[in-house]
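Right, I'll just put the structure down here and ask away after.
With one protein chain withheld, the remaining protein chains of the complex are depicted in position.
Chain nomenclature is as follows: A, B, C, D and E, assigned in order of appearance, with residue numbering initiated at 1 for each chain independently.
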Amino acid sequence: MIVTFGEAMIRLTPPDHRRLVQAYTLDVEIGGAELNTAVGIAQLGHPVRWVSRLLDAPMGHLIANRTQEAGVDTRFIQWTSTGRVGVYYLEVGASPRPSRIFYDRAESAIAQIQPGMLPWSEIFRDQRYFYVTGITAALSKGAAEAVLEALKAARQAGLTTVLDPNYRSKLWSVEDAAAWLQQAIHHVDVLVSNPEDIERFFNVKASEVEAGARETATRYSLKAVALTLRETPSVWRNTISALVFADGTSYHGPTVEVEIVDRLGTGDAFVSGLFHGMIQNNWQRAVDYGVACAAIKHTIQGDLPWLELSEVDDLLQGGGMRIRR
Amino acid sequence: MIVTFGEAMIRLTPPDHRRLVQAYTLDVEIGGAELNTAVGIAQLGHPVRWVSRLLDAPMGHLIANRTQEAGVDTRFIQWTSTGRVGVYYLEVGASPRPSRIFYDRAESAIAQIQPGMLPWSEIFRDQRYFYVTGITAALSKGAAEAVLEALKAARQAGLTTVLDPNYRSKLWSVEDAAAWLQQAIHHVDVLVSNPEDIERFFNVKASEVEAGARETATRYSLKAVALTLRETPSVWRNTISALVFADGTSYHGPTVEVEIVDRLGTGDAFVSGLFHGMIQNNWQRAVDYGVACAAIKHTIQGDLPWLELSEVDDLLQGGGMRIRR
Amino acid sequence: MIVTFGEAMIRLTPPDHRRLVQAYTLDVEIGGAELNTAVGIAQLGHPVRWVSRLLDAPMGHLIANRTQEAGVDTRFIQWTSTGRVGVYYLEVGASPRPSRIFYDRAESAIAQIQPGMLPWSEIFRDQRYFYVTGITAALSKGAAEAVLEALKAARQAGLTTVLDPNYRSKLWSVEDAAAWLQQAIHHVDVLVSNPEDIERFFNVKASEVEAGARETATRYSLKAVALTLRETPSVWRNTISALVFADGTSYHGPTVEVEIVDRLGTGDAFVSGLFHGMIQNNWQRAVDYGVACAAIKHTIQGDLPWLELSEVDDLLQGGGMRIRR
Amino acid sequence: MIVTFGEAMIRLTPPDHRRLVQAYTLDVEIGGAELNTAVGIAQLGHPVRWVSRLLDAPMGHLIANRTQEAGVDTRFIQWTSTGRVGVYYLEVGASPRPSRIFYDRAESAIAQIQPGMLPWSEIFRDQRYFYVTGITAALSKGAAEAVLEALKAARQAGLTTVLDPNYRSKLWSVEDAAAWLQQAIHHVDVLVSNPEDIERFFNVKASEVEAGARETATRYSLKAVALTLRETPSVWRNTISALVFADGTSYHGPTVEVEIVDRLGTGDAFVSGLFHGMIQNNWQRAVDYGVACAAIKHTIQGDLPWLELSEVDDLLQGGGMRIRR
Amino acid sequence: MIVTFGEAMIRLTPPDHRRLVQAYTLDVEIGGAELNTAVGIAQLGHPVRWVSRLLDAPMGHLIANRTQEAGVDTRFIQWTSTGRVGVYYLEVGASPRPSRIFYDRAESAIAQIQPGMLPWSEIFRDQRYFYVTGITAALSKGAAEAVLEALKAARQAGLTTVLDPNYRSKLWSVEDAAAWLQQAIHHVDVLVSNPEDIERFFNVKASEVEAGARETATRYSLKAVALTLRETPSVWRNTISALVFADGTSYHGPTVEVEIVDRLGTGDAFVSGLFHGMIQNNWQRAVDYGVACAAIKHTIQGDLPWLELSEVDDLLQGGGMRIRR
Partner (left out) sequence: MIVTFGEAMIRLTPPDHRRLVQAYTLDVEIGGAELNTAVGIAQLGHPVRWVSRLLDAPMGHLIANRTQEAGVDTRFIQWTSTGRVGVYYLEVGASPRPSRIFYDRAESAIAQIQPGMLPWSEIFRDQRYFYVTGITAALSKGAAEAVLEALKAARQAGLTTVLDPNYRSKLWSVEDAAAWLQQAIHHVDVLVSNPEDIERFFNVKASEVEAGARETATRYSLKAVALTLRETPSVWRNTISALVFADGTSYHGPTVEVEIVDRLGTGDAFVSGLFHGMIQNNWQRAVDYGVACAAIKHTIQGDLPWLELSEVDDLLQGGGMRIRR
């Protein structure tokens, strides 16, 4: 029903808040924006397919296997004999030391992609949604073009397209990102972002968030704009919320205070929950489940949102913090 | 001096807040309401005996060995060749994801108990107190009858009987629990509970906690009623307190804010501290040590309260949070 | 192409050769005879489907997820709300202390199966082989009948049926096993066993292994009989081999000395390799790959044979023990 | 029934054959010659009491608790407010690098003992055997005298006394050890040693082991002399055996090849098995169980022999190396 | 440029907030007040030398190696064949259970020091600062004298001397400490302390902190007095700050709320940051970097401040708590 497309890396994290220079073991997780979202969608019970390119070596198979473990369809992973499997190192912080990520992702198999390499019409057959982020486009020139190719093919095949710009300054400049987004936005139905990024890339002032969402939607004729909101009083405790502007209406999600086990992939989990509502054509449910999935993801180790639908429901119904026996 | 009677299980916990589906190792602890209380009593320096039935296999001996490790007398464990050693799985949460427990305890050796199987008069010889919870009664029909048998035998042997209903909805219905409790309460001297349960089982309104304790004590001619109180603003931070109604007086324990390492067994640790005061016939001390033991238990891994009397004293004297060197 | 049917349990192993009574953490693996074989088949590159019944709880999903991780089709797992997820504890030995297994598998979801519960005609559609072991039949009366039902349905659907009696004395008596096998053997095309078991159940003297295989095949009109052979000079070092009698000919596999990381599931891995040859209608290849897969499995942690086809090839071509860079 | 007396230390071992300079975690075990023997006796099912002095701090309680865990009576541990809890570091080797031990045991609570400190007549009431090693005597002058005091008190109370010289060159010189042993031997009934030590201390040539045992027994009017024998072809594989000379007869134990998980405490486990036979007044059984317990101990992590009587029986009956299910 | 002098111990910490009696593994760190400060100085980019005495055994080399790892010059470590390597055990708490430290440091190689043993004039050649704490002086009589010797030699060689009294009640009495400090203060240029200690040892009322610093500086003709300030509302969350009085002026550092990963060594990290400013003759920078280094140290496992200068800068510039990618 849903197709996502992007990179996945092996994540290596020193345990127990250790720094990398103090690491004698590293915890192994996999992660990637669109992969994370796909896993959340699968956990919520919907069919989902993740498309990527991976090196045919144990490091690549580790990623594919664990994607399958989470119930995501991997049949359209393209296996290569060249390119790397990217790695990223995470140092988990505590106030006043923020967490840090060190990427070692250059020259991955998917960064070597060129338009025409993937069979999009076959990939999109009988599917309803396509999701991709700006990270995939930022990997290389070829990747930027391949994402455009995919967005167009998805639209042509009748899919609803969803894009999160998800800006990463290590991968491309604001200028390059903005230029690509100005092209891409015309093939997009639903935009997922945050106030900073819509200001940065679409020049929509974020001072008044709701108006910003409305203006962005209107200017680019989008079906919907979803914006996530976050306050960061400390490294171990954040407050999150979101709003969706769609059909001329603003839908507000709940505001949730979170105790943070793993901050990574929480934005991607938001998108998983958003799809849960979108599939049911219910924008209020979309923003509610988006916030609830993102909130719960903060409490789950690794980038992948190992959610259960029943606990998301429970949270939205105010189930409370007591032990469930 | 004190006898407790009940089930113990092997507890299996994925480390580092992982979910069960993410578990590649499990931490091994043992736990059981009456066992936990017995361990706390032993750590506070009092002789205590734990009675149970266990399968004669390494899983059963693991439980008995670690009970001995904590200084509890295990000579009245009845070893069996049938029945299982129950297991429970714990997922440790973080706000807004509550912790979860999955029990796999059916058909344990103690659930197969029948009245007449245990030599109560021998067990109670030269003892002063008997403690049991509703969990033991809930394990099976035979267990419910065996607990009644034990309560009667204890009274007959001159012991003071203490009961915590400790309702578990997975084990029996409210109706079955209430029916059993209405029988049992007549063989009980001291009731340990919480506002929800005295409302649920004894139909005593909990809106005014102190009055509830008084009414329960009066109605059932109890020596004392102890009620524990908890606020749960987040998964990692709770506030606890308690009161005891005895001798026509209400005794209030301190209110303590806790940072939670392990939430399990904190109610059982309360009872350990309560006994510390009861033994000295001092109800104020009972409620104070009950709250202090429960508070410290929140900071200790596993179900067992590995307390030291001196640190409980230190807490009650306002020792503060600085490092002890 | 291949369907296997049986139980899977969570395996809990104290690390570093510890005994259970010394365990403070347990390594988590999943295992089950037919599941193990299915995983090996998938790793060798063939489509394979594992059929089972599992409790709809995290313990059940852990099993299903990791089965998917290994590339096995799980769509015909039947999810239940009753029954347990079985557990088994493994103590890894060293000479002269043999390894030990303690099963806690009674009342699992699959032990509660009855004939008619699983949609065999749908399961077998477009499949070529069906594999099951006597362990599944031994779980309960219902399971014994369900396996017979499945064998008949498989034959009717045109599949080749393969059976390994795999006797477990904790599950049933030799008499009960023999009685069931005398029924089952008439619906079997290929028998996988060892000299002890063909003597025990089919009364075929194992003193001369090759003749035993021949006699068994002839007596029951089997397409093939495969027998595995093992010498156990120490706990950490074994020697294994096998032979297949088929088409009136004996095919001998290589004899391989193994350094043992994990002894479990090695017989099941043999069957995986056997299928690799059977699929190609090449009995010599079947016995060779069977032995090679079993040999390599001894070096892999857990019950699941995380093999690579290229390394099995390499072993059969005498690649040697030097590091592969 | 049996009393043992001596030091116990916390053992710290870098995992996975790491050297100390490579250690980022250390495995925690407890060990001490007479403690190890006591634990083995308890595991074989006999009542046993371990006497020592320990610092009243968590490091001391860790030792006492784990001694209780193994079923050993700890009531005669004398708690002190001065002295240390000794530590020893173990580096586990592999051929050609032998294992190494670094002791940090000076000034332990038991090294500060003086004669008169322990209530021997109370300790020995209703007991049958007393076991001590030369290590305890070697700890300090006071300890040497206290051991002599204990041996005399034991004899006076009607106990059979058993001594293993167990020479440690880091603790005392050969001369000091010999001088002490020449005093002590006159209060000893059963001597446990090895060919090197009876040559070194009693000047009995070990070239012919059986004759050496006989001569030692005769010269000192001993009830029995037990000698353990070991071949060390590699660090991971040894061959062990033993003989006992008693009642004018030589009793030979089996010769067992062992795969080594943990070499420490194997001589102490021999003495545990020896007691199992001595209690039954059966010297053949004593040497057989001695060798079998020692052999199995090589496969068990830590110094403590977590044996089961049934597996010792099984080994002596030639049970073989196959998995026990 | 900077020389520090003192003891280092091996620190052993049960993981995951476990108590010592619950420890089956211990995390290994090294720590010592002056060593910690030296490491922080090295991480900030300045040449620094740590002087000590260590036993020539793997436990001693572990300390020296890890000191080198952090970039500290170890050439003036004096290797001994007698004395111990001290150990300390840390139990990490949670409210309301404070963290606890159990020292086992008596008779370490450095406690056996006597004046004249170390070549101070060689050690101080071409160096600018000397730092030592009262802990070193408290180790033994010889150590107290050796520190005085070192302070005098440093002054003579033209170095600026910095002292933190760092009172440890387990090592000496307040009277002994005060007597020594009254001698030492006359050889000190910069005093680092806290309000409690300047009241305790110099009889300067701490009720008004700024005035206390001023009075202490004036009375003893110190170049500067630095005082650290801490609030301890819970075990996992503290608030810290500091002030420096120098040149007739008070310099206030920022107030920082910290989430605590490891509380140890935070005062020592303050001194590292202080040196960063002192070297630049900038007292405002000294107090700012002192507080920032101390704050970040709370988030770093172990005693050693594995800081990066750029992140200290970032904190002082208000960089915020968001992930750094």
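One rule holds in what follows: contacts are C-beta pairs under 8 Å (C-beta built on N, C-alpha and C of every residue); 3 or more make two chains touch, one makes a residue touch a chain.
These numbers were taken from a predicted model, which means no experiment stands behind them.
Novice: Out of A:Thr4, A:Ser52, A:Asn65 or A:Asn238, point to the residue that touches the absent chain in the complete complex.
Specialist: A:Asn65
Novice: Identify the residue among C:Glu196, C:Glu210, C:Glu231 or C:Glu257 that touches the chain left out of the display.
Specialist: Spelled out, the listed residue whose C-beta touches the missing chain is C:Glu257.
Novice: Which of these touches the unseen chain: E:Gly71, E:Pro115, E:Gly142 or E:Gly319?
Specialist: In the full complex, the listed residue that touches the missing chain is E:Gly71.
Novice: Would you indicate which residue among D:Gln156, D:Asn203, D:Ser234 or D:Thr249 is in contact with the undisplayed chain?
Specialist: Spelled out, the listed residue whose C-beta touches the missing chain is D:Ser234.
Novice: Hey, which chain C residues sit against the chain that's not shown?
Specialist: 15, 256-261, 295-296, 298-302, 306, 311, 315, 319-325
Novice: Which parts of chain E are in contact with the chain that was left out?
Specialist: Output for chain E: 65-66, 68-71.
Novice: Since one chain has been left out of the picture, which residues of chain D touch it in the full complex?
Specialist: Given the touch definition above, chain D has residues 16-19, 21-22, 93-101, 103, 168-170, 232-236, 263-264 touching the missing chain.
The working rule: only the chains that are shown with their structure count from here on.
Novice: If you walk from chain to touching chain, how few steps can bring you from chain B to chain D?
Specialist: 1
Novice: Matching residue numbers in more than half of the contact pairs is the bar here; say which of B-D, B-E or D-E clears it relative to A-B.
Specialist: Same contacts by residue number as A-B, out of B-D, B-E or D-E: B-E.
Novice: Could you work out how far the Cα centre of chain A sits from that of chain E, in whole Å?
Specialist: 45
Novice: Check each residue of chain C and list the ones that touch at least two other chains.
Specialist: Residue numbers touching two or more other chains: 19, 21, 24, 65.
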